[in-house]
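Removed: one protein chain of the complex. Kept in place: all other protein chains.
Chain IDs A and B follow the sequence of writing; residue 1 opens each chain.
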Amino acid sequence: MSQIITQFPIVFEALNVGFLQTLKLFIITLVGAIPLGLVICLGSMSKIKPLKAITKVFVWIIRGTPLMIQLLIVYYFPGLALNNPVWGGGEEGRFLAASVSFIINYACYFSEIYRGGIQSIPVGQDEAGMVLGMTKSQTFFKVKLLQMVKKIVPPMSNEVITLVKDTSLSRIIALQEIIWAGQAFLKGSQGISGAIWPLFFTGIYYLIFSGILTVLFAKLEKKLDFFR
Amino acid sequence: MSILEINHIEKSFGQAHILRDISFEMEQGQTVAIIGSSGSGKTTLLRCINFLETPDSGTIRVNGDVILDAAVDKNLTDKEKRDRRLHFGMVFQSFNLFPQYTALENVTLARKLMAREREDYKANKKAINQEIDAIGEELLRQIGLYERKDYYPHQLSGGQQQRVAIARALALEPDILCFDEPTSALDPELTGEVLKVIRSLADKNMTMIIVTHEMAFARDVADKVIFMDEGVIVEMGDSNEVINNPKQERTKQFLSRYTNEGM
Partner (left out) sequence: MKKLVSCALVAVMALSMVACGSSKNVASDSEYVKNNGKLVVGITDFAPMDYKDDAGNWIGFDADMAAAFADSLGVEVEFVEIDWDNKVLELDGKTIDCVWNGMTLTDEVKSAMDCSNAYCNNAQVVVVKSEVADQYQTVESVKDLTFAVEAGSAGEAEVTALGINCTPVKQQSDAVMEVAAGTSDAAAIDALMAAAMVGEGTGYADLTYTVSLNSEEYGVGFRKGSDLVSALNDFLKASYEDGTMMATAEKYGVQASIIEQ
């Protein structure tokens, strides 16, 4: 116990650095995947048959393969197959490659959630907009969008909390997120070796972070509770 | 001149021939009731008139102008449909109010959006919106729901929602207001308040087409009744005549189902 107390400041700092990386990846993934998901969603609902087919196959591939393999392919494929290691070996390159993989993966999941949300809105809303002389885009933005947002908040909150934990997959391409930082003390880092507790301690970070998100999503749901 | 003239409308969905050679006309200030069993094509006819469906052939004229000729207007753009359908207002069986807007906002939304296209909108934004709000409030007063103007649809009863939907349709000042079974989704005790509102519109000589199952109401309020069966107009004429003394066998059969309901 006394050992933990002396180790704590060093471990805490290292875990914070790792968590910052986790948080960065989390935020960038959301910023990229939320709009990209809408583009993919529109593609998968497009009236242009080839576009629709290509989008559907793409979504199938991304959702049908593990994110871990996607990370490996995105990061290593350019150097292995094209002899052009675009990402470089440094931390920044690894972070960029991880961001790209996560954005694409989550955009595909989001697109399906959006599609469910859009399709769950009764056709009567469209017709009411039409007979009132509203344009398609007015009907979408002024009438359907908020209804859709309300419908997708619960599944999105699920997906976003999964994302918090999925970020740990990025250490397969040696992105030094929080679990990596915790594991470092097992084999030895900064004079501390064989310390098991930092790895388990990372769980507290995840727990607090997902707790905050749960509260935020509950607030959002409540905010949208004024209509049904 | 007739305000509305429908000529030789035909409509099929795949193999199903829903409308066959439908023609009728109506005068300014008239109320026309369309009756018939479900599947007779009356709702489809109303949807064709409102550009929610495109007929396979036939023409629609308003005040003598052809607004739809199925032979040439096969692929109307959304903008063209939008301009032409504004002659009509539509009240749906299931109300289709916008759930995230209050009663007043439901009534004013479309008109406010349309006002944005006005050239003087930017300069007089506030005044224009205030004016539209005043119009909306007046409409709500007419249907007796001014006190509920800030209620959301889910806070209103079905009958109240349908009355708001009527006000919403009236806000765009259509030439002809169409009702698609306006009371069919309501509990029986709530139909009265909606019918009362429609009746008051008839008294003000609003031009209306009402698809309905309320025979007594059709007889008392409508000037003209059209009975449809299997996609054709079987009988059409003065409402008292058609409902009290039908000439056609099919009309008699249809109406006999309603005689026990205290018409």
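Quick note on the criterion: a contact is a pair of C-beta atoms (placed from the backbone, for glycine too) under 8 Å apart; a residue touches a chain by one contact, two chains touch by 3 or more.
Everything quoted here is computed from the prediction, not taken from an experiment.
Trainee: Let's see if you follow the contact definition: name the visible chains touching the chain that is missing.
Mentor: A
Trainee: Could you tell me which of A:Ile73, A:Leu96 or A:Leu146 touches the chain that is not displayed?
Mentor: A:Ile73
Trainee: Among A:Thr22, A:Ser44 or A:Gln176, choose the residue that contacts the chain missing from this document, as touch is defined above.
Mentor: From the options A:Thr22, A:Ser44 or A:Gln176, the contact with the absent chain belongs to A:Gln176.
Trainee: Going by the touch rule given at the top, which residues of subunit A touch the chain that is not shown?
Mentor: Missing-chain contacts on subunit A: residues 3, 66, 68-69, 72-73, 75-83, 85, 87-91, 93, 171-174, 176, 183-190, 192-196.
The rule is short, and it goes like this: only the chains that are shown with their structure count from here on.
Trainee: Between subunit A and subunit B, what is the separation of their C-alpha centroids in Å?
Mentor: The answer is 47 Å.
Trainee: Quick check: in the complex, which residue numbers of subunit B touch subunit A?
Mentor: My answer: residues 50-52, 78-79, 81-82, 85-86, 88-90, 92, 94, 96-100, 109-110, 113-114, 152-154, 168-169, 172.
Trainee: Report the residues of subunit A in contact with subunit B in the complex, numbered from low to high.
Mentor: That would be residues 122, 124-125, 127-136, 138, 142-143, 146-147, 150, 226-228 of subunit A.
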